[in-house]
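Apart from one protein chain that is not included, each protein chain of the complex appears where it belongs.
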Amino acid sequence: MYYHDKRLQYPVRVETPDPLFARQLQQAIGGIEGEIRVCLQYFFQAWGARGPSTKYRDMLLHTATEEIGHIEMLATAVALNLENAPLSLQESTVAANPVVNAVMGGERPRHMVEGMLQRHILSTGMAAFPANADGVPFDCSHVYASGNLAADMFANVTAESTGRVLAVRLYNAAHDPGMKDMLSFLIARDTMHQQQWLAAIEELGGARALPIPNSFDQSKEKQEFSYVFLGTDRDGVPPPEGRFTTGPSLDGKGQFSVMQNMPLGDEPVLGPAREGSGAQAEQIGKPASGG
Amino acid sequence: MYYHDKRLQYPVRVETPDPLFARQLQQAIGGIEGEIRVCLQYFFQAWGARGPSTKYRDMLLHTATEEIGHIEMLATAVALNLENAPLSLQESTVAANPVVNAVMGGERPRHMVEGMLQRHILSTGMAAFPANADGVPFDCSHVYASGNLAADMFANVTAESTGRVLAVRLYNAAHDPGMKDMLSFLIARDTMHQQQWLAAIEELGGARALPIPNSFDQSKEKQEFSYVFLGTDRDGVPPPEGRFTTGPSLDGKGQFSVMQNMPLGDEPVLGPAREGSGAQAEQIGKPASGG
Amino acid sequence: MYYHDKRLQYPVRVETPDPLFARQLQQAIGGIEGEIRVCLQYFFQAWGARGPSTKYRDMLLHTATEEIGHIEMLATAVALNLENAPLSLQESTVAANPVVNAVMGGERPRHMVEGMLQRHILSTGMAAFPANADGVPFDCSHVYASGNLAADMFANVTAESTGRVLAVRLYNAAHDPGMKDMLSFLIARDTMHQQQWLAAIEELGGARALPIPNSFDQSKEKQEFSYVFLGTDRDGVPPPEGRFTTGPSLDGKGQFSVMQNMPLGDEPVLGPAREGSGAQAEQIGKPASGG
Amino acid sequence: MYYHDKRLQYPVRVETPDPLFARQLQQAIGGIEGEIRVCLQYFFQAWGARGPSTKYRDMLLHTATEEIGHIEMLATAVALNLENAPLSLQESTVAANPVVNAVMGGERPRHMVEGMLQRHILSTGMAAFPANADGVPFDCSHVYASGNLAADMFANVTAESTGRVLAVRLYNAAHDPGMKDMLSFLIARDTMHQQQWLAAIEELGGARALPIPNSFDQSKEKQEFSYVFLGTDRDGVPPPEGRFTTGPSLDGKGQFSVMQNMPLGDEPVLGPAREGSGAQAEQIGKPASGG
Amino acid sequence: MYYHDKRLQYPVRVETPDPLFARQLQQAIGGIEGEIRVCLQYFFQAWGARGPSTKYRDMLLHTATEEIGHIEMLATAVALNLENAPLSLQESTVAANPVVNAVMGGERPRHMVEGMLQRHILSTGMAAFPANADGVPFDCSHVYASGNLAADMFANVTAESTGRVLAVRLYNAAHDPGMKDMLSFLIARDTMHQQQWLAAIEELGGARALPIPNSFDQSKEKQEFSYVFLGTDRDGVPPPEGRFTTGPSLDGKGQFSVMQNMPLGDEPVLGPAREGSGAQAEQIGKPASGG
Partner (left out) sequence: MYYHDKRLQYPVRVETPDPLFARQLQQAIGGIEGEIRVCLQYFFQAWGARGPSTKYRDMLLHTATEEIGHIEMLATAVALNLENAPLSLQESTVAANPVVNAVMGGERPRHMVEGMLQRHILSTGMAAFPANADGVPFDCSHVYASGNLAADMFANVTAESTGRVLAVRLYNAAHDPGMKDMLSFLIARDTMHQQQWLAAIEELGGARALPIPNSFDQSKEKQEFSYVFLGTDRDGVPPPEGRFTTGPSLDGKGQFSVMQNMPLGDEPVLGPAREGSGAQAEQIGKPASGG
C-alpha cells in the first residue's frame, strides 16, 4: 500500500509560461515513452512477479512508486506553463496578456491558441491530462508485463531509453531555466533506470540467459534457423556484413550465418466457403439465390 | 519496393482443426507481441533511419520483409484451424460435425462456439483478422521507431523476447503436430532475431554506448542522481541488494548507491482559476452567478 | 431535428432467451458492420453534404433516422436475450434457472457464464451496450463521410453489404423464431439499402463518373499507370487473367494491361540525424558524450 | 511524492482459485468502473486543482493514494485466482489439475480455457494486466478532470457509484470466501467515497451552486429554455410527470415546465463544394474531368 | 422508432467563418463532454431500463431524441465555419481569400492551415466528423449505462456539467455573434438537463437512496470502513477538515471520522512460475535450457 508527501520530489519552477511547451510536456506524461507508462508497467510487473523470492517484486515497487512522483512533477509543470494562456481567439481581450507578450513577442494571441492542445483550453481548464503531445489518450496496452522477468527487463530498458531520448528532446526544445532544471533531474533518473534494468539483466545471466524464455527446450526449435540471417533481397544481394552475419552468436550456442530466404511451403489452399457462412454463392460453389 | 512468392516461407499444416487454437493464434498476429507489430516496426525504423550510411536501413528491410511472411503463415494457420467450425448455436445442424467431434469428444458444439472469437464466425467468415486473442484490434501506436538507433534495437529485443515467450506458450498449448512444427520454426526465427538486435547493440558500443541517447552532454544532467537507487519504503527499509545497488555502473561512468527518496521540492501552488475559464466561482474567487 | 415514437419499427420477440446470442447480436449494434455505424455515417454525410441542391442531404436524413430504430430493436433484443441469465459462477443458486435449462439442457450454468460477454453481467445489468460481440467499443473513426458524394455512396454500399452478411450469419446462428423473424426484416432493409446507394451511384453517372473524384484533371496524373495491373511476383509470373487485365476500362477512358512492377526510383538516402535531435552520436557523426 | 509499504491494505486470500473469476476481477482493475480510473482521476484532479486554497488538492491526494493500494489488492487477487490454471487445451496434461477439479467438478479443462481471458495464458504468465473483463485495455480518456471542481465531484460520485455496483456484482458472482471478504472491504470503501464526494458537493453549495459552472452569467443563456422539459414524441404525447416536469427547479432559480419540441431554425444550406476540394464535379457545379 | 424534420431545433448562423473555431466546436460533437456521448448514453439507458414501470425509459427517450438535434446543430456550425477555409499551404492561391482576411487580418493563410484540424481539409471536405477538437475519434466506451438507475443519473449530471463547462468555454472563446447565440441556447439546455437528472435523483430518494446500489445488504460490507476518511500522508498529517471528516454521513447511516491508513494484509507471495508458462527458468526453479 501507499503513502504520499504533499511536496514534490524535485522543484518545478516556470519563469515564462509557454502553452506550447505545456503541450510538448504532455508527451512525457501520456506518451508511450512517458511516465504513466513506466509507473504502471513497473507496478504490474511487481504485482505479478513469480519466482523463488520476492526480490524483484520488491525492487520494482520502489521504482514504480518513484515514478508516480515524476508524473506529478510533469503535471505540475504543465499547469504552470498554462498560467494565463489565452482563453479566446479574439484579439482585444488578450492583447495585453503578459504570457502572450513574453512568448510571442507582440504577435497575435490567436497564433498561440493555434499551437495549443485545444483540450487544455476546452476540457481541463489549463491543466495536464493523461494524453500525449498530440492529444491521444494513454492506452494501457502499452503496459508491458509478460510474466517473463528477462523480457520485462528489456521492456524496461526500452522504456527508459525512449524516455531519456524524449526528455533530452524536451530539454533541447525548452527555453525556460526552471524547465531545463527539472528535465536535467528527470534525465538523470532515466540514466539510472536504464542502468538498473540492465544490471538486473546481468544478474539474471546476461547473454547466457538467452534466448528468452530460457525455460524452453531448444532442441524443440528448428535449430537450423536459429542463428541464420535470412536475406530477402529480390536479386539475392546479401545483407550488409555485421556482428549479426558472422561469428559466434551472443549466447555462445551457435554461429551466425547468412542465407537467402526461399519458400519451403506450398501455396496454401483453404477449403471453400461453407453453406450458411455468408459468402457469395460462387465461393461456396452453389447457384446464387434466385439466380 | 516489394515482391512476393505465392508459396509460404515454411509449411503450415493442420491435422485437427481447432477454433479455440485459431483464437489463440490471433495473439501472434495482432497482439502487441505479434508479427504485425514487428513487421511494421522494422519497416518504419528502416524508412526513417538516419546516419552516416544506409547499413541499418538495409539490414532492417531484410528482416521486416521476412516478417510479412510470418503474418501470412499465421493467418493461414488460423483459417485452417477454422475449417468446419460451427456456424450456429443449435445442436442439430452441427451434431455430426467432424471438427466438433475431434476436438470436443462428443460434447455439444455450443461449447465450442462459446470459446471462439465471435468475429471469426460473424465478421471474417472463418479467417484471420488483425486483432489479438481477445479480439482487440492491433493499434499502430505499438510500432516503436524513435529515431534513436540504440533505443530502437532494445525495442526490437523486447519485441522478439515477448514474441518468443508467446510462441513458446502457443507451442505448449497446441495439440496439433502441424501447429507444433510451424511454431518450432517461428521460435527459431525469434531466437535469431533476439541475437540479431543484440549483435547490433554490441556493434553500436554495447554498454559503452549508454546512457541512451549518448549524444546528450551528461554534464547537463543532475549527475548526483544518475547512479543512485532511490528507495521509497515508507519506513526507510532499503531495497533488496543487487547488481543495481552497489559496484560500478554498467557504462563504467559511475558507482551504484542507494538513497532514501525524499522531497526536494515544495508543495506546488497553482494560480487561481481565471475568469472565463469555466471553473466554479469559488475557484476564481468571485461570487457565483446570481448569488 | 428529431421525434420519437415509443413503439418499435418492427416486433422484437424472444421465446428462449440465450445470453450467448445476446453476445452475438452485439456485433450488429457496435460492430463495424453494425447499426451505430450506418446511423452516424448517414447523419454525418447528410450534415456535411455540399452541392447544388439539398437532395442528398434530404435523402440521407430519412435513412439515418430509420437506422436509429434499428439500433433500438437490436438493443431490445439483447436485453430480452439476457433475461434470467446467470449472475454467478456458483452452481447451486442457478441450478433451477429456466433459461439455463432451456438453452443448456441441464448442463452447468458456469458454462453459460463462460460464453457471455462479462460486461453484460458486470457493467450493464443485463442490457446492450455500444460494443461488438467480443466487447470492443464502437469507435467513430468508422463513420466514413469524405465530402465526396460518390466515394460516400460506395462506403454506404460496403456498409450495407457487410451489414447484410452479418445479419445473414446471425440469422443462421439463431435458434429462436422471434429472433429469426426480426432478422428477416433487418435483412430486407439491408437489401433495400444496398439498392438505394447503388441507385444513387447510377444517378451520379455510374462508371462514367469514375475515377473518383471526377473533379481532378486526369491529365495531371501519370496516365501511363492509370490502367495497368502491376504484377509483383518475384519471378515475373503474371497475375491471373481477368476483367482487370485486358479490355477497355470500366470508365471507357483506357485499356487494361499488365506490367511487371519494377523500381523507377533510387535507394533513398536521408540526411544524418541532427545535433540535438536525441539520436545516437554515431547517427549524427559526432563523438559520444564523455566518450 | 510517494512511498510504499510492501504489505497490502487489506488481506487478499483465495481458497479455490478460479480463472474465470480472475477474468471478472479484471473489470475492477481496468474497466471504466475500476480502480485505475479512480486512482488516476483523483490524481489528475489534485495536480490541476486551482482555487483559493490547496484544500481539495490535499484531500484528493489522500484518496488517490489509497486507490493505488486497491489496484494492488485486485491485481494480487487476479494472480492468486490464476494459480494452476490450465496452460493448454490438451486433456491429458491437465487432467489431474486440482484447480480444474475443484472448480469444474471433473469436466474437461478445455472448458476452463474457453472461459479465460486468453491473454492471462498467452501474454501475462497468469497475472493481472490493465484491461477489463473482456480484455479491452484501459484508456485514459476516462480520467475526468475538467478544471471545474463541482463537475469533477459529480464525476467522482459517478465513478464510485458504478464502482460499487461493480463490486456488488463481483461479490454476488464470487464463490470463494476470501474473495467475498476482500470485496466486502472494497464495497465499504466505495460507500465512504460516494459519501465523501457528495459531502464536498454540499460544502461547495449543493444545489445552490448550480448550474455548473456557476461562474457564467446566466443572463447570457436563453433562459426561456433553462427549466423546460422538451418533449419529442411525434404525436405530442407529453413526457411522464415527475419532479422534472413541474414545481420549482432544484437551484431555486426557476419553475419546471413542459413544452413540445419544434424547429426554430431553418433547413440548413451549406455552400457548394469548392474547386480543388476533392468533391465530385457535380457538387462543385463544373463538368467532370474529361467529360 | 424515430422521425425527423429538416429544419434545425435552433438557428445556426455564422457571420465570419473561422476554421479554428470549427476545430474547437468539434469538442462539443465528439469530445467526451460532447453531444454524441449524451445522445447515445440516454438512448442506451432507455433501451436497457428495467424496473416496475417504463417511466424512466420514456423520459430518457425524449431527451436522447432532443440530443440528436444538438449534434446536428453543431455539425452544421462546423461546416459553416469551414466555408472558404484555405485548401493549400501556398500563399498565392489563397491570398485574396475573404475568410483568411477576415479572421487573420492580412497574415499568411499558412498560419490558418497550421491551426486547423488537418482532417477538415484532407478527410471531410470541410465538414464535421465525430472526433474531438484534437482529432481523436469518439469512442463509445464513454456511453455510461450501468443498469443501476441512480448511478446512471449521476453519470448524466456529470455529463451535463462537463458539457455546460465546455459550452461556456466555447462561448467565451467565440467571436461570432451567431455562434454566441447558438451556444446561449445550448447552455440553457444544459442547465435544464442538469436539473432534470438531479430531479430524478431526488425522486429516487436523494441521499436516502445511498449508498448506490441500495439493493445490497449493507451488513455484508466491512462497515467499520464505510464512513471513515483514510489518510495516507506519510507522516500522519491528517487530511484537511471538511464536511467529509466529521459529522453525520449524508445518508444518515453513519458518522464521518478520520483514520491513518495502515496495512492490514501481509506482503503477498505468489506461487512460482509454472513449467511451460514461458517464464525464465529461474522463476520456475529449474536449470535453463542447455545451461
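As written, the chain order gives the labels A, B, C, D and E, with residue 1 at the start of each chain.
As a convention for this text, a residue touches a chain if its C-beta (ideal position, glycine included) is under 8 Å from a C-beta of that chain, and two chains touch if they have at least 3 such contacts.
Computed from a predicted structure; not experimentally measured.
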item: Residue of C:V38, C:I71 or C:A155 in touch with the missing chain, whole complex considered; value: C:A155
item: From B:L61, B:A85 or B:M153, residue that would touch the chain that is not displayed; value: B:L61
item: Hidden partner chain, touching residue among C:A49, C:V136 or C:A173; value: C:V136
item: Where the unshown chain meets chain D, residue by residue; value: 165-166, 168-169, 172, 234, 276-278
item: Chain not shown, touching residues in chain B; value: 1-9, 30, 36, 40, 43-44, 47-48, 50, 54, 58, 61-62, 65-66, 68-69, 71-72, 75-76, 79, 123-131, 137-141, 143, 145-148
item: Interface residues of chain E (partner: the chain not displayed); value: 1-6, 47-52, 54, 87-90, 108, 110-111, 113-115, 117-119, 121-123, 125, 134-137, 146-150, 204-205, 208-209, 212-218, 253
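Rule of thumb we're sticking to: only the chains that are shown with their structure count from here on.
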item: Centroid spacing, where centroids are CA-atom means, of chain C and chain D in whole angstrom; value: 26
item: Chain A and chain D: spacing of chain centres that average the CA atoms, whole Å; value: 25
item: Per-residue multi-chain contacts in chain E, two or more chains; value: 3, 5-9, 32-33, 58, 61-62, 65-66, 69, 76, 79, 125-127, 136, 139, 141, 146-148, 165-166, 168-169, 172, 232-234, 261, 263, 267-268, 270-271, 273, 276-279
